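Structure in structure tokens, see below.
One chain of protein is taken out of this complex; the other chains stay put.
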Amino acid sequence: MSQMLWIGILTLIVITFGALMLGVASLLGPKVKSLVKSEPYECGIPVPDEDKSMSKTIPVQFYLTAILFILFDIEIIFMFPWALIYKDGIEAGQGPYLLISMGIFIALFVVGLVWEISSKALDWEK
Amino acid sequence: MDFFYIFFQVIKMLVIFLLMVTMVPLLVWVERRGSAFIQNRLGPNRVGPLGLLQLLADAVKFFFKEEFVPKNGYKTIFYLAPIVALIPGAIAFGAIPLGIPLDIGAFNAFGQTWGPYNLGFQSFELGIGVVFVLAVASLGGYSLLLAGWGSGNKYSMMGALRACAQMISYELALGLSLVGILLIYGTFSFNDIVNMQEGPLNFSIGQKDIVIGFLPNWGIFFQPLGAILFFVATFAETNRAPFDLPEAEAELVAGFHTEYGGLKMLLFFIGEYGHMMVASALMTTLFFGSYHIPFVTPDGLLSFLNSFMGAGFAKWIQFLIFHISFMLKVIFFLWVFVWVRWTVPRFRYDQLMDLGWKKMLPWALFNTVVTAVAMLLLA
Amino acid sequence: MDLASVFFWILSIPILVGAICVVFSKNPLFSALFLVLSMVGLGALYFQLGAHFISAVQIAVYAGAVMVLFVMVLMLFDRKAVESEEAAVIKNSQFKWLLVSVFLGLMLGLIFSQSFIAGPDTILPEATSVVSTKELGNLLYFKNILSFEILGLLLLVIAVGVVSLSRIEGGSDD
Partner (left out) sequence: MTDLLSFFQVSLNHYLALGLILFTLGLAGVFIRKNLIVILMCLELMLNAVNLIFVAFSHYQGIPLGQVYVFFIMTVAAAEAGVGLAIAISIYKRFGTIKMDLLTALKG
């Protein structure tokens, strides 16, 4: 429980450090306002009025990757408690049971991964 | 939990955090001089001896740069992103032990006897250490997304999306490559893992104990594949070359920090180098014996030191030697980060994703299964 | 007041502020960011309740994976379009608010009127022990193995389904 106190204090230290640095810099730096300076970076060409071009053509790959990441991430997190008890389980003679129960899970994981790869869901080149 | 305990704890956390922050300018110097060395140039060598004061000059310059928000940006988000960038690295670094625990004997102050205190050289000691570090490191994507979105610029946005997609893809391989080593250690606590790596290499096959005297008992000898996969995945996690696609200058201007300059940029740097330090420290702790020196035990070193100096002094020297041993290993891996950046060319984006999903993930899975089966068969 | 109480009251601030802002922010992206705040606060609360592993999973899965996905998807949508019209909707739904408040009031009343957990002398003995991850693992892999395997199957089905869903071609609605 007291560990939470330290984590909290450390977070506060870090945030204070960052805020302090930004605060000092904005106090010390010059302030010259100009319209051109605050325009978004555009390699020198005039800035388009409204950048709608990007949102209309959604790159499907990005969110597909993110969704698949969530699913596989959970499967990996399920392996952590298993990794923790496996060593003790072997000593207690439950090794085969633990290996088979996780083996089925990993088999499902592999089937999913193979399906994703073979269905070209993870391909970035069209 | 008395006053002095809290006092020492806070001091210790400040020291560890500042250790991380002050390493950043040094690393920038190493990066610039190292790249110059690799490319047969000189690098910054004008300010101070070997150009070492260049960092100070840079830092002072950063403070006097103008802070402004681009027109389409969101001010709060724009300023929040660099601060958020600091958090994952700093907090994850706090969970890793950097040396042997320090004993502070009982002393008198304010008419009372305080202590004795036993302070581990880490900000906080967690039973779930490894999972905690992975969990906190997974928050690293937010600073990128916030920066990309707060800038109100399509290059920033594209860079942030690419960085984030890359980060989460490699997080899978990162997490899975650690399952093998955790199977062998059977614990999440960093301190237990460190203690298990003391002494010569030993393991048991069946009922027979095997000791190999000329090798230390480090994790790398049990999990070579896991170590390689982990280290490669951390390169992608920190968005460093050869995986620095988020900021690929030729394609995306500068990625998610296109609109950032001055001190905000420095905070992003601290975040990135903080990630590198966490990666190196994890590599050291899990696979390279943490602060343990081969063939030297902490007690043996202490009794050796005691033979020619006072007991109180010897304890501090022992503490320092083990900390230096840890830092040397960390610095070696940091140097590998720099070395690889200036030696290996950048991947194409689809190659990067293919490597993460189609090669490293299956290999990490294979590593896990082989480790589990081998543990069962050899038990 | 012990340390646990102090933590509870401090942590309930970001959790509640985050949750309120999720519902009331006009911009969905701010909603998502406040939900992250709320979830990290809840993770800290789990840690304080002795559920260390669950707290790490909360941060890794919810804050580190699910919400990253939400933020990424929201970033892909048109920024100006998603921001409009929400304010009027929030204001003009008094009936729904009334319904929700009645529900909240009834449930709160129920909680605090129950003498078996509310009375000062019948408070359950506080189990201060931390549930170790090993204990959790043993429960998960020995007592709940079937649920675990079924979840694996569920994740497989969803991984296949999501890809099929993303294959649906866009077009006009006729």
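Should a chain be cited, it is by its letter among A, B and C, assigned in written order, with residues numbered from 1 in that chain.
Heads up, the rule we're going with is that a contact is a pair of C-beta atoms (placed from the backbone, for glycine too) under 8 Å apart; a residue touches a chain by one contact, two chains touch by 3 or more.
These numbers were taken from a predicted model, which means no experiment stands behind them.
K.L.:
Could you list, sorted by label, every displayed chain in contact with the chain left out?
P.N.:
A, C
K.L.:
Please output the residues of subunit C touching the missing chain, sorted low to high.
P.N.:
1-2, 4-5, 8-9, 12, 15-16, 19-20, 22-23, 28, 31-32, 35, 38-39, 42, 45-46, 49-51, 53-54, 57-58, 61-62, 65-66, 69-70, 73-74, 77, 82, 85-86, 89-90, 93, 96-97, 99-100, 103-104, 107-108, 111-112, 117-118, 120, 123-127, 129, 131, 135-136, 139-140, 143-144, 147, 151, 154-155, 158, 161-162, 165-166, 168-171, 173
K.L.:
Taking the full complex into account, what residues of subunit A touch the chain not shown?
P.N.:
Residues touching the hidden chain, for subunit A, are 58, 60, 63, 67, 70-71, 74, 78.
Here, only the chains that are shown with their structure count from here on.
K.L.:
Can you tell me, using the touch rule above, whether these chains form a line, ring, star, complete graph or other shape?
P.N.:
complete
K.L.:
Given the two chain pairs A-B and B-C, which is bridged by the higher number of C-beta pairs in contact?
P.N.:
By number of C-beta pairs in contact, A-B is the larger.
K.L.:
What's the farthest chain from subunit B if centres are computed as the mean of the Cα atoms?
P.N.:
C
K.L.:
With chain centres defined as C-alpha means, what is the inter-centre distance between subunit A and subunit C in Å?
P.N.:
Centre separation, subunit A to subunit C: 18 Å.
K.L.:
With chain centres taken as the means of their Cα atoms, state the distance from subunit A to subunit B in Å.
P.N.:
Distance between chain centres, rounded to whole Å: 17 Å.
K.L.:
Distance between subunit B and subunit C based on Cα centroids, please, to the nearest Å.
P.N.:
That pair's centroid distance is 30 Å.
K.L.:
For subunit B, jot down the residues that touch at least 2 other chains.
P.N.:
126, 131, 157, 161, 164-165, 168, 171, 188
K.L.:
Using the touch rule from the top of the page, what residues of subunit A touch 2 or more other chains?
P.N.:
2-3, 7, 59, 62, 66, 69, 72-73, 77, 80, 84-85, 88, 102, 109, 116, in rising order.
K.L.:
Going by the contact rule set out above, which residues of subunit A touch subunit B in the complex?
P.N.:
Contacts found on subunit A: 2-3, 6-7, 9-11, 13-15, 17-19, 21-22, 24-26, 28-32, 37-41, 43, 51, 54, 59, 61-62, 65-66, 69, 72-73, 76-77, 79-80, 83-88, 90-91, 95-96, 99, 102-103, 106, 109-110, 113, 116-117, 122-125.
K.L.:
Give every residue of subunit B touching subunit C within the complex, in rising order.
P.N.:
Residue list for subunit B touching subunit C: 126-128, 131-132, 134-136, 138-139, 141-142, 145-146, 148-149, 157, 160-161, 164-165, 168, 171, 188.
K.L.:
Using the touch rule from the top, collect the residues of subunit C that touch subunit A in their complex.
P.N.:
It is residues 3-4, 7, 44, 47-48, 50, 53, 57, 60-61, 65-66, 68-69, 72-73, 76-80, 133-134, 136-138, 140-142, 145, 148-149, 151-153, 155-156, 158-160, 162-163, 166 of subunit C that touch subunit A.
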